[in-house]
Structure formats: structure tokens, C-alpha cells
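Worksheet: one structure, shown below.
With one protein chain removed, the remaining protein chains of the complex are shown where they sit.
To keep things simple, chains are lettered A and B as they appear, and every chain counts its residues starting from 1.
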Amino acid sequence: MAYPTKYRYTREHEWIVLDGAIGTIGITDYAQNSLGDIVYVDVPKVGDAVTANATFGSVESVKAVSDLYSPVTGTVTAVNEELKVAPDKINEAPHDTWIIKVELKDPAEWDKLLDAAAYEAFVTEETGK
Amino acid sequence: MRYLPKSPAERQQMLAEIGAGSIDDLFAVIPAEYRLARDLNVPRQQAESEIIRYFREAGARNTTGYTSFLGAGAYQHYRPVVIDSLAQRGEFLTSYTPYQAEITQGTLQAIFEFQTMIAELTGMDVANASMYDGSTGAAEAVLMAMRVTGRHRAVVARSVHPEYREVMATYLRHREMPVTEVDYVAGTGRVELEALEAAVTGETACVLVQSPNFFGVVEDIPALAEIAHRKGALLIVSIAEAVSLGVVRPPLEADIVSLEAQSFGVALSYGGPFCGVIAAREAYLRQMPGRLAGQTVDKDGNRGFVLTLSTREQHIRREKATSNICTNQALVALMATIFLTVYGREGMRELAVHNLAKADYAAKLLSAQPGVKLRFAGSPRLNEFVLETQEPAAAMNHRLLEERIIGGVELSRWYPELENATLWCATEVMPRERIDAAARVLSAGLVEV
Partner (left out) sequence: MAIQGVGKVRPHQTQNERLVFEKSAPGKRGYKLPPLDVPAVDPAKLLGEACRTQCAALPELSEIEIVRHFTRLSTWNYAIDLGMYPLGSCTMKYNPRVNEFVARIEGLAEAHPYRPDSEAQGVLEVIDLLQRCLLEITGMDAITLQPAAGAHGEFTGILLVRAWHESQGNPRRKILIPDSAHGTNPATAAICGYAVENLKSNAEGGIDLDALERQVDPETAALMLTNPSTIGVFESQIHRIADILHARGALLYMDGANMNALVGKARPGDFGVDVMHLNLHKTFSTPHGGGGPGSGPVACKAFLEPFLPTPVLATARDGSRRWEYDRPRSVGRVRAFYGNTGMFIRALAYILANGPDGLRQTTEDAVLNANYLRKKLEDVYELPYKTPSMHEVVFSDRRQAARGVKTGDIAKRLIDYGFHPYTVSFPLIVSGALMIEPTESESVEELDLFVDAMRSIAREVEVTPEVVKSAPHSTRVSRLDEVAAARKPVLRWRQQ
């Protein structure tokens, strides 16, 4: 699966796309693939603060839990309620299924993230393929 | 050694195949200075008949044939014979935690049935597969409430079993979770509602009460829940006498129930193994400790059961797990399941009503003796009651022992203000004749007029 070029990425396999000051965050195809069937997504509440490189929630498969790391610092403005009943959406369409939306405190953080090419190179390096 | 299925020749042959000269070669990795060069100083190998004689003699030195009015968190109920005959089947007794669902469906379905029965009895949505006992279950329930609410204070009724409160203190000491205790009303034995109201704040994660409480008194659960919920705290109800659920209104307003299921067909066994279990509202499921069995289907569409939501547990989440519990009390939970199936819907009520009747008779008769008073007399209760005597409790119990009767537990051990108060229990197995005998002993007590 191709990694959308208008997204930016973290080394912990989250993606973010920007619309003004609002960042929309999800996990990458690589992340969902290595986790397997996702059964539960634990997300913060609207209004909670998130910090760049710190955990804001977790995704669970049957036998593993993976922490979610925020690409940016800011305040949660929305959480994807649909994931409560259909966490498998992430497996089906990882790059079109968002988890939270965050109002960025410092838009400059965007520039520190990996672009699609850099992320793909990182994944290739990590898997050794 | 009769448990070891090998002949000396077979051992030699195996060593030869491994390529080891002697068994000691296989232990050579242990530095010589730490290898034990002598026999362990334990009793010599015994024949089965000797082992049975040893334990029979120990059992006899434990004095049998006494009538016991002891309760206080461990209850004597009749145990239907089928419980042991079924639970002793090797397929239940000698199997492990059901991680391999295909060959542990028996255990898994039984756990699912147990979870259902506990949920039905307590009025909660879901129940887990078991905890160690009622005391650790109560402590874990408090930690669960802390995770659910994100708050870090607990309010605990002083009428909760004193040993449960001690266990809770041990569990909470290093979690920086201060505990406030709320007293009971001297006249009723129930939680002081005004004091509770004052103790619960916006930082309170939970209010923990026991019902029937340590004095055998049934608490006013709706009133307690209202106070807790008004400040956004959870109400945890600990139940030590599970048979009460046959006739006592379940704690429907509670958020978490921590039950000790020993009364459901589990031997007293000097305090363990018993069977704790946590039940709760569905919304708190993800914060529940312990194992859960869930229903699903197999690849051909057959109904089956698996351990589920395991990501809460230590083997996956490690230091972030909801609890470190691993082994629980599965076989004891099975015994409880069989017990509840034997008594069933009508039987649980009838059994509980028998307890009510025996204790009512005993409380009335014993408190009618000179110098004896029934404490908390107007409060609802199941099978336990508190007597206050003019005679020192120790002296009374000593005179009872001479008549082969073990009287009530002395409460001053935990409640200094309850001097010469004893906690008595009469279940369905207590013969009227023994209650009458205890009354005769009490009537002979020295009384100041």
C-alpha cells in the first residue's frame, strides 16, 4: 500500500494530515499489518492534552497491545467514535481511518516529521527488506 | 519412588542416549559449591498408609465433634456430594488454565456458566472467572475503581471485614491512595450516612462497603450509592456471605461487586482455598482484573468458548496490566458453579430462608438469656448477629468450649469499643438442639443484677 504524500509520519508508525491548525491522526498500513486484527482502540477524551512523542492511547489485537504516540503537541478536538464498534476499519483502510483530531499548539512540529518517502525508507530499513 | 515411572535400567539407557556418563553430568552447570552434597533434612519417604495416618492424627488433634457458631467471612454450609465427585474428575482437577481452547472447552464452558450465574445473582452485567478470595478481590476492586475514575482516594466502611481492610491497606500503601474510614451507627450497625457524605469528595474514586457487613447487618445500598454517585465516585459492594444473595436484594445500584463465593459449596479448610470474584457494569469491563471466558464460534461455525480480552492481563501488558494475577481459583469456581446448579433458582432462595430462620431463632433465644443483649437488633440480617454479654466474652467462650461449643468471634479484637461483644453465625446446618444447648450455657453465666 502506498503512503499518501500529503501525510507526515512518525517512527512509531502514526500518520498525520493537516487542515489549518487541526491535525488528523491515524496509524499506518505497516502498523496495522504488524499488529493483525485490531479488536479495540483506546483513545483520549475531547479536550485532553497530547504531547509530541508521548502516548495518547493504544490499539489492541487479540494478543498484543501497541501504544499510540502523538506526532504533535496540542488539544484533542475529536475522537473517531466509529472505532468503538468497528475497530476493524483500521485494518481495512488504515490511511483513511482516523483515530483523533488535534489542534496543534506549534505548527512548526509538522516539519520535524517524516515525509512519505522518508517513512517508507524507515520501514524498509526496520524490516530489513 | 512410586510416582516416578522409570526403572533404573531405563534411566541408564536414557543417559546413554543423551551421551551423559551419569546423572551428575546434567547438573554440572551448577557450580560445585552450590550443589547439595547431602540428603535434605525432611521426613523419610512414607507409605500411603502412613501419610493418611499422619493427617488423620493431625485432624483429630484439631478437635472434631464441636458445634461451631463461627462465621465472620468463612461459612459452614452443607456441601452436596456431587460437588466433590464431579470436581475431582481428573479432566477438571489436572488440567491447566484453558489457553488451548480446543482441548479445554469443558473448563471454558464451566467458567462461562459461572460468570453468568454470578452476574445473575449480583445483578451486575459481567463477572470474571475468579480472584484469590474476597479480601484480595475487594482490594483489586478498589484499584479498578481508581483506573475507571482516574481518582486516587478511597472511602471504606469500618464495618467491612477487618482482615479485608488490612489486605486493602497492604495493596494501596504503595499506590499513594489514601483511605478514609467511615464509622457505623452504634444502634444499627449500618454505615453512618452523614459521615459518609462528609468523607466523599470530588477526589474519591470509590466507596467500599460490605453487605451483609461484618456484623451481619444488611446495608442500605440505594442510599449509599446515591451518596457515592452524587460526587462521581463508584460504589463497590463486598459480599462475604454469598448465600445472602438468595434472599437479600442484590446490590443493583453498585458499580462493582466483589464476592467471596466460599459459601457456594467450598469447604472451610481453615481459611482457604476460597473463591473471590469481581462483577461489574459492562462499561468498566476493560479495567477489570483477572481472566474472562467469552463465547465465540469456531471455523465451522460451532459455538465455543475462549479466554478473551487478555490484553488487560500481565502476560501481554506486563507492567501496565490491570493486575498481576495469573493463577486464580478455577477449580473452586467450578465447585461454586456445581453448587449453584444443584440448588438452582428456587433452592438458593429456600436455602437462604433456612439460614434466616436459624439465625433468627438463635439470636432471639440467646439474647433472651440473662445478661445477654442483641446488638443492632432492629437491622436486617441473614445468618449472623452480635451478642453483648455482661460476662467477659473470653470467659463465656471458655464455658461454651467445655460443652463442646465454639461460641462467637470476639469483636474487641478489631473493635475496642465493642467490649464483650461476639459475632455469631447460625446457618442451615445448625441443629436447633445445639442452639438450645448454647442458650443453656449462656443462661448459667454470672450476671450482676
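The rule is simple: a residue touches a chain if its C-beta (ideal position, glycine included) is under 8 Å from a C-beta of that chain, and two chains touch if they have at least 3 such contacts.
Computed from a prediction, not measured in an experiment: that's the story for all the values here.
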Pick from B:179, B:193 or B:342: which residue touches the chain that isn't shown? B:342
Selected from B:141, B:261 or B:356 as touching the chain missing from the view: B:356
For chain A, which residues touch the unseen chain? 37, 39-40, 60-62, 87-88
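Here is the rule we use: only the chains that are shown with their structure count from here on.
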Centroid spacing, where centroids are CA-atom means, of chain A and chain B in whole angstrom: 44
Give every residue of chain A touching chain B within the complex, in rising order. 40, 42, 60-65
Going by the contact rule at the top, pick out the chain B residues touching chain A in the complex. 286, 310-311, 316-317, 320
